[in-house]
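Missing here is one protein chain; the remaining ones are kept as they sit in the complex.
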Amino acid sequence: MRNIFIKELNQTFIEDLDIEIVERKGIGHPDSISDGIGESVSEALCKMYMDELGGVLHHNTDEVQITAGESHPVFGGGEIIKPIDILLTGRGVSEYEGHKFPLDRVAIEAAKEFLDKTVINLDVNVDTIVQCKIGHGSGDLVDVFSREGAPSSNDTSFGVGYAPFSEVETIVMETEKLLNSKGFKKQHPAVGEDIKVMGLRDGDKITLTIGCAMVSKYLANRDEYITVREGLKDIVIDLALKYTNREVEVFVNTADSDEAKDESGYYLTVTGTSAEMGDDGSVGRGNRANGLITPCRPMSMEATSGKNPINHVGKIYNILSNEIANDVVANVEGIKQINLMILSQIGKPIDQPKAASAGLILEDGYDMEKVTPQVNKIIDDWLENISVITENVVQGKARTF
Amino acid sequence: MRNIFIKELNQTFIEDLDIEIVERKGIGHPDSISDGIGESVSEALCKMYMDELGGVLHHNTDEVQITAGESHPVFGGGEIIKPIDILLTGRGVSEYEGHKFPLDRVAIEAAKEFLDKTVINLDVNVDTIVQCKIGHGSGDLVDVFSREGAPSSNDTSFGVGYAPFSEVETIVMETEKLLNSKGFKKQHPAVGEDIKVMGLRDGDKITLTIGCAMVSKYLANRDEYITVREGLKDIVIDLALKYTNREVEVFVNTADSDEAKDESGYYLTVTGTSAEMGDDGSVGRGNRANGLITPCRPMSMEATSGKNPINHVGKIYNILSNEIANDVVANVEGIKQINLMILSQIGKPIDQPKAASAGLILEDGYDMEKVTPQVNKIIDDWLENISVITENVVQGKARTF
Amino acid sequence: MRNIFIKELNQTFIEDLDIEIVERKGIGHPDSISDGIGESVSEALCKMYMDELGGVLHHNTDEVQITAGESHPVFGGGEIIKPIDILLTGRGVSEYEGHKFPLDRVAIEAAKEFLDKTVINLDVNVDTIVQCKIGHGSGDLVDVFSREGAPSSNDTSFGVGYAPFSEVETIVMETEKLLNSKGFKKQHPAVGEDIKVMGLRDGDKITLTIGCAMVSKYLANRDEYITVREGLKDIVIDLALKYTNREVEVFVNTADSDEAKDESGYYLTVTGTSAEMGDDGSVGRGNRANGLITPCRPMSMEATSGKNPINHVGKIYNILSNEIANDVVANVEGIKQINLMILSQIGKPIDQPKAASAGLILEDGYDMEKVTPQVNKIIDDWLENISVITENVVQGKARTF
Partner (left out) sequence: MRNIFIKELNQTFIEDLDIEIVERKGIGHPDSISDGIGESVSEALCKMYMDELGGVLHHNTDEVQITAGESHPVFGGGEIIKPIDILLTGRGVSEYEGHKFPLDRVAIEAAKEFLDKTVINLDVNVDTIVQCKIGHGSGDLVDVFSREGAPSSNDTSFGVGYAPFSEVETIVMETEKLLNSKGFKKQHPAVGEDIKVMGLRDGDKITLTIGCAMVSKYLANRDEYITVREGLKDIVIDLALKYTNREVEVFVNTADSDEAKDESGYYLTVTGTSAEMGDDGSVGRGNRANGLITPCRPMSMEATSGKNPINHVGKIYNILSNEIANDVVANVEGIKQINLMILSQIGKPIDQPKAASAGLILEDGYDMEKVTPQVNKIIDDWLENISVITENVVQGKARTF
C-alpha cells in the first residue's frame, strides 16, 4: 500500500487565468547548454560504470559553469576571439574495488560530444575549453537492474508535475522545437540554436517574444538579416494558430535597432549561441524537467539535469511526476487538469514515497468518485515500475530540461 | 496611469491546503554562499562605480560556481585538505571614459569579505581559492539617482511575490534565522552555518527536517555531537510552537547512524559548510528572493542575486513584488492572502510595467470593491518610488536569497 | 664599424677534455613540448599580425606550463584517465588602431596544431586541455621588413654559440633525430616521441643513456616491449659508430625492472609522452637554441622559444651566434673551434651590438692573423643581414630548442 492521496483542486483552470506566462530557453541557450552537458556527463558515467561493473556508481554532475567567450561577428563572416570556458564540477567515483575509471576524460568527451551535436556552427575544439574539476569521491555500487526492490532515497525531497499543457505552453514548446529542428535548420541556416521563447497570454491575446541568435556567416548583410527575422514572425504565427483560436502576436529580437547600418544593431553571433560573447550559463537556472518555466504552475527548484538517476529523488520524482500527469490525462476520461507532487523519505525505498498527492480539476459531468481509482492505479503502477524512469534516463530518453 | 490589475483569487488559502512544503537553504549552504557572493560582488561594483562616477555602470555578477574542497574533520579538530574553489563570472565594465576600474580585484575582495563574515570557522585565505573570470565588457553609464524618470527595462521579464507567510514558512525562516544568529553561535559554537530546513505540513502536522553541518573542533567526541544534535530538536520545537498550534516534530541530521563509533556516522565539518568536502554550489539554485523555496506558491526562476539593481527587471520586480505584497497585507484590512506578478516590457521605463497583477483572498466580511483602491494605491506608490528598491539593494538592505 | 672582437681561446679543445656531458630532450619531452608550443604560438601571432598589418606587434609567448595528466597504459591498449593541462601565458596585443585580433583563439589553435603534428598518438582534443592566459597588453607596431635600419634592442642581453659539434654532441643530436624521424616511426610505431638522450664521454668511451617512452598499444606484451627496447640499442650503436671511432655503449630505459611480469616494471605510455602521467614541463628548462644541453660549453639561460623575433635580443642573438659559428667553421679554413658571444645594448639597433666576441682554437699550422679578417667578415655580414634571422623564425625555419 502506497501513500497516494487524490483530491479535487480548488483552483482556476489554467486556461481561465487572466494572465499566463510561459518561457522556454532553447537548446542553445547557455543555461540549457549547461543542463545538457550536465545530463550528458551523467549518462556517459552511467554507461562507463555499467559497462565495467553492470551497475552504476554514485555521482552527481549537476554543476556546470559556462563562462562566455568573446567573438567578432560580421555580416557574411566573423570569428571567435576567445573561446567559451566550460567548467565541469560535481562528484563521481574514480576507483572501485580495483577498477580505475577515466572519470575526467569520459566527462570531457561527453561534454564535447553534446556541444558538437547541439550547436551546429560551434567548432567545439577551437571555440570552447572544457575543464573538469569533478571531485573524486568514494562510493558504493548501486546496482540498478539486478537488485531486488528499489534503491533508497538519497534525501528528503520532492518532485512536481502537471498536465496537460495549456495552449501557450504548447505553443512555446512547439515554437522552439520547430526552430531547432533539423529540417528547419537546413532551410534556415542563419537561425542559431540560442532561441528564447517567452509566451504571455493576457486574456485571449497571446504575445510571443522570441530572442534568436542569428549566425553571421549566413547573412551577407543587414537586409538579409531583417528578411530572416521578419520571416520568422510569419512562421511562428502560422505554427501558433494550429494550437489556438486566440489572437497571436509575435516579436523577434526586440532589442534590435533597425536604424543601425552595421552589425551593432542586431543579434548576431558567429556560432548561434550568445555564450560566445557575453552570456554565462549554469545548470538548473533554466527550464524545469518538462522543458518549460511556468510561474503560474507548481514548480520545483531542483536541478534535474546531471543528477544520478538511481537514487536521486529530486531528479527521479520530477521526471516521474510529469510522466504520471501525462499518463493520467491521456488515459482517464474527464480530467481537465492534474497537479502532482511526490515526496520522498530519506532512506526509504524510492517506490514508497511519503506522499504522492494528486489535485484534479474535472470536466463537467465527471465526479471524483469515478476517476479516483483510475488515477490511483496509474500512480501506483508507475511507482511499482519506477526503475523505468532510471532506465529511460540512462538511455538518454528522458527530458530533463 | 499604470497597468495595475486586481482580482479575487480562485484558490485555496495556503493554510487550508492539505500539504505544504517549504524549504530554506541557510546562509552557509553552498548555493546560498554563491548567492551571497554574487550579490556582494554586485554591491561592491556599484559602490566602486558610484564613488568614481556618481552612477553605476552595466554589470551582472549572477554566476558564481563553488567547487567543493576536501577536508578531514575529526572530533576535537580536523583540517582542510584541499581548499574550496570559487569561480566568479558574469560581466562588468573595466574602462569608461578614461577611468580604469579594478574590477577583478574589487570582485575578489568582496567575495572574500562576504565569506569571512558569513562562515565563522572558515579561514578564507587558506580554505578557499577565489578566481575571477568576469568578462570585461563595454557599457553605458546608468545614473541611478540624478536622471529624471526611471531607467528602461533590460528585458521582457517578470517578478512574483506573495504575503503573508504561512505558519510553516514563518517557522522555516525563523528556525534558520535563530540557528544562524550571533547570539546562538556564541552559545552553540558547534552549530555550523550550513543549515538546511525543510518544512512539511501534512494537514495539521508539521515536520521539520534539519540538516546541520557541525563544526568538529567544538565537539570533543561522539557523545558531545549527539548532545548538541538532540538539543537542537528541543530548541527548534520551542521556537516553532511560538508560531503555530499545530503538532510539530523535528528531525536533525537524519542521515546520521549512531551505531558509528567514529566520525564516519555523523555530519561533521571543519568549517561549518559542506562546501569544504563535497557539495558544490551556484547562484540561483536555492532560495527565491523572499528567502524560501515554496513549490506550493508562485515562483520565479530568475536568479535575483548578483543582477545589477538599476535596470534588471528580473531582479527588481522580484524584490518589489515581495515588498508590495507585505505592504498590502500590513496596511489593508481584510486581505488574507495576496499573490502579485509584475511584468516588464523591454525598453519601457521600469516604473511602467506591462502589467502588475494582484490576486487577493479576502477575509470573511470584506469585499473587493472596498479593498481594491487601497491595494491599487500601494502598488502605484511603490512603482512611483521604484528607485527605493535600487537604493536598498545598493546599500545591501534588500534580501535576495 | 661594428664592435667585433676576435681572440685565440686559451682552452682545451672539446674533444680533448677528459669528460664531456651532452643531453638532448627529444621533441616529445614535456619541456620540449612547452618550447615547441611557445614558439608555435609566437609564429602564429606573427603571421596573424603580418596578414593584417604587414608588420608584427609586440608579444612574448615564452611561458607555457604543462601539468601532467593521468593515464593507464596496458600492454596492447590503455587509456588516458585525466587530460594533460596546458597553460599558455605571456603577452600579446589584441587591439591596435581599430583592428581587433583573435589572440587567444589563434594561440590555442597554434598550440593544438603543434601538439597534433608532434606527438602522433596524442588525441589532442581529448587528451589535452589548452588554456590561455596570455595578457592583452598594448604595444607598438614593429614593422619587420619595410623599415630602414634594424629594430632596437629590447633589453641588455646576450647570446652564445659555438661550433663545430663534438662527436658526442653529434651523436646525441642524430640519435634523437633518427628515433623521431617519420620513417623510423613508421617502422617502429612503439617508440614514443618522449626520448631523452644523455651522452657521456669519459676519455675515449662514450656512454649513451636513452630514456624512451614506449606506446602501449603497439606492444602486445612484455616480451614485445623488451624486444623493441633491446633493438633500440643496436640501432643506436650502429648510428653512433658512423660518427666516432671511440667505444660506444648504449643503455635504454635503465629504470626498467625485467623481473616485473606486468606493466609496472616498464616505461610504458598511452601517447608516447610522459606528460600524460607525471612529468610537467615548461619553456626554457630544456635544450638551448642549438638543440642541446652542454654544461661543458658556454650556455645562455635565456629561453629562446616563444620570444618575439623582431627585437628580443635574447632570442635573436642566441640563434645568430650559432648560425655565425657554424658559418665560420664551414667557410674558414683552419678553425678547430669557435665560441661566440654577442652582447646587446638596450635601445641601440640590434645590428650594432655592444660586442661580438669570438674565441678561436686553430688547427695546427694556422695563425690568427690569417683567419681573423675572414671571421670578422662573416660576423659583420651576418649582423648586416640580421633580419634574415627574424625572417627564418617567422617562417618556422630556425631551431630554438
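Note that the chains take the letters A, B and C in the order they are written out, and that residue 1 is the start of every chain.
Operating definition for what follows: a residue touches a chain if its C-beta (ideal position, glycine included) is under 8 Å from a C-beta of that chain, and two chains touch if they have at least 3 such contacts.
As the structure is a computational prediction, the values presented were derived from the model and not from experiment.
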item: For the chain not depicted, the shown chains it touches; value: B, C
item: Touching the absent chain when the full complex is considered, from B:I14, B:I27, B:L57 or B:I80; value: B:I80
item: From B:V41, B:V56 or B:V130, residue that would touch the chain that is not displayed; value: B:V130
item: Which of C:E52, C:E95 or C:D202 contacts the chain that the document leaves out; value: C:D202
item: Option from C:Q11, C:N221, C:N331 or C:N385 whose C-beta touches the chain left out; value: C:Q11
item: Sole contact to the chain not displayed, among C:T118, C:S357 or C:T400; value: C:S357
item: Chain C residues touching the omitted chain (full complex); value: 5, 7, 10-12, 18-19, 21, 23, 63, 65, 67-68, 70, 85, 87, 89-91, 133, 135, 137, 156, 158, 160, 198, 200, 202, 209, 254-255, 278, 280-286, 288, 293, 295-296, 298-301, 303, 341, 343, 346-347, 354-355, 357
item: Touching residues on chain B - with respect to the absent chain; value: 70, 72, 79-83, 94, 100-105, 108-109, 112, 124-127, 129-132
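By definition in this document, only the chains that are shown with their structure count from here on.
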item: Most distant chain from chain C, judged by the mean position of its C-alpha atoms; value: B
item: Separation of mean Cα positions, chain C and chain A [Å, integer]; value: 51
item: Between chain A and chain B, centroid-to-centroid distance (C-alpha), Å; value: 24
item: CA centroid of chain B to CA centroid of chain C, Å; value: 56
item: Multi-chain contact residues (two or more partners), chain C; value: none
